[in-house]
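Right, subunit A next:
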Amino acid sequence: MNFVQNFPCFSIVLCMVAGIISTPLKGKGAKRVTLFIVSLVALLSFVTLLYILFTGTGFTYTMGRFPAPWGNELRAGLLESLLATVFSLVVLCSLLGGMDLIFTDIAEDKVNLYFILVDLLLSSLLAILYTNDLFTAYVFVEINTISTCGLIMIRESGRSLIAATRYMIMSLIGSGLFLISIAMLYGVTGNLLMEYIHVEILELAASGQYQVPLLVIISFCTVGLAIKSGLYPFHSWMPDAYGYATISSSAILSSLVSKSYIFLLIKIFYCVIGFDLIVQSKIVNVLFVFGLVGMIMGSVSAIMAKEIYRMIAYSSVAQIGYIYMGIGLATEAGMVAAVFHILTHAVTKSLLFLSAKGLNEASGRKRVYPALQGAAFRNPLAGAAFLIGSLSMVGIPTLAGFISKLLFATAAIDGSQRKMLPTLIVLEVSTILNTIYFLHTVVRIYTPVGAPEEYKDVRIHPTPGRIGALVALILMNFGLGLFSQPITDLIRAGIEMFA
Partner candidate 1 sequence: MMITWMFGAAILLPVLSGLFLLLRRGKIQNRRLKCVGIFLVMALTALLAVGLICSPDYELTVWRLTDTISLTFRLDGLARLFMGMTVAAWTLGGVFAFEYMKHEENEDRYFGFYLIVLGVLLALDQAGNLVTLYLCFEMMTLTSLPLVLHNMSHEAVMAGLKYLFYSIGGAFTALFGIFYLFANGLTGSFTPGGYLSAGTVSYTGTTGMTLFVLLLIIVGFGTKAGMFPMHGWLPTAHPVAPAPASAVLSGVITKAGVLAVVRVVFYMVGADFLRGTWVQYTWLTLALITVFMGSMMAYKEQLLKKRLAYSSVSQVSYIMFGLATLTVDGFVGGLAHFIFHSVIKDCLFLCAGAIIYNTHRTRVDELRGIGKEMPVTMWCFTIVSLGLVGIPPFSGFVSKWYLAVGSLGSGTGVFTWLGPVVLLLSALLTAGYLLILSIQAFFPGADFDYADVKKHEVNALMTVPMILYAAATLLLGMFPGTLIGFIQNIASAVL
Partner candidate 2 sequence: MGPNLALNVEEVAAVILFGIGFTTLLLHRNMIKKIIGLNIMDTSVYLFLAAMGYIEGRAAPIVENGVTDAEYYINPIPSGLVLTGIVVSVSVTALMLALTVRMYRRYHSLDLDEILIRMQREELK
């Protein structure tokens, strides 16, 4: 066994260790440890990615010494390591970008707790990505929930408390459904390791037994994860949660947390149930419809939003709709598009949140639109970053969003005829809606007149961390937009590794 094969496990454990180390440290120390570990994890994940690319196959890693079918396993393929790399990079950028605010927003004695939560969150994210058995998945889903809740409520304002509560309730409902589906799956197959369940299920499907329980399992599992990832009718917690947490939390939560559940769902679709069975079960059609509705409703809510953060948060609702639409197309191309959009959204949303914070700082910390008039001139970097993020979301060529859109459209045309037209039309309508709320804001921040007097002449000079984070995210955006071919190839290969 190659040493590199330990890296996925190392990353998860390292994050936890970082959390433990941070406990006695003060804020500054915890910050250093966390940043170091997150960078290290990014590096490890990248090495894993290279390793898999090099060897051409994924690998599984058995935790503890229990052999299958009993033990817990990790599985690293192209897709997992790719996402792990991007996720840890985004966490790093988000932390750097919001670092000064972490220290001002959060009570001094709790700063180290914040970093512990971030460590915990990253470890759970990585575990959800890498896991190869449902047991581990469930445990880390819960850890994820708890740490997320902590990240939301650590900035002790009334709204963040309530947002955390609402988030918890929705999440717990989701995990309850997920858990019961796991239990039933165990009841039907007698296994918790993905590969074994898959084998059993294939046999069951071939013999025609347990059709109804299987359908119930699929629905419970899908609905549970959909609720947790904030698919349209279950999104009500998102705006408050993203809008009122400290900015690093917002960036991380909106770009990563819900995506990890979506990835888990994709993984279950492929590795546990089997994609053909999923397509037969028609559950994808439900996802498809809700995805489409979410695309529109999210955008409409974003247009109605009166504050910039809520606007971005609602935009996340729409973007999650995109991803579910891609899954709902039930083709490999659709899945590639969905995964690519996970990446796009991760790099873009964090960019948007960080730059929105910059604009907000340049506007007397007011979040309503009129205050933002001309903010891009008061904080040029944040303005440019917001501009680029918005253009990416709208789908201007050379940026990541365009490629996502292209992949979605191509997938739709290649896929089933019945889904093609709705997809295309909703895609375009949602582009127009995106334009309305994003570019409206861009126009506003680039309007040099009409700024309120009291901070007309404010000039914001961002911290080096902020500059670095924004520049890095911008570059990642362009990178995804310009060199999408290798990345889509990677994703396609990764999905083929699942099957």
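Picked so that all candidates are chains of the complex that A comes from, given by their letters.
Some observations on this one:
Just so it is clear, a contact is a pair of C-beta atoms (placed from the backbone, for glycine too) under 8 Å apart; a residue touches a chain by one contact, two chains touch by 3 or more; residues count from 1.
Please read these numbers as outputs of a predicted model, since none were measured by experiment.
Here subunit A appears alone, and the candidate among 1 or 2 that touches it in the complex is 2. Listed in rising order, the residues of subunit A touching candidate 2 in the complex are 70, 135, 138-139, 142, 145-146, 149-150, 153, 156, 158-159, 161-162, 164-165, 168-169, 172-173, 176, 179-180, 182-184, 186-187, 190, 192.
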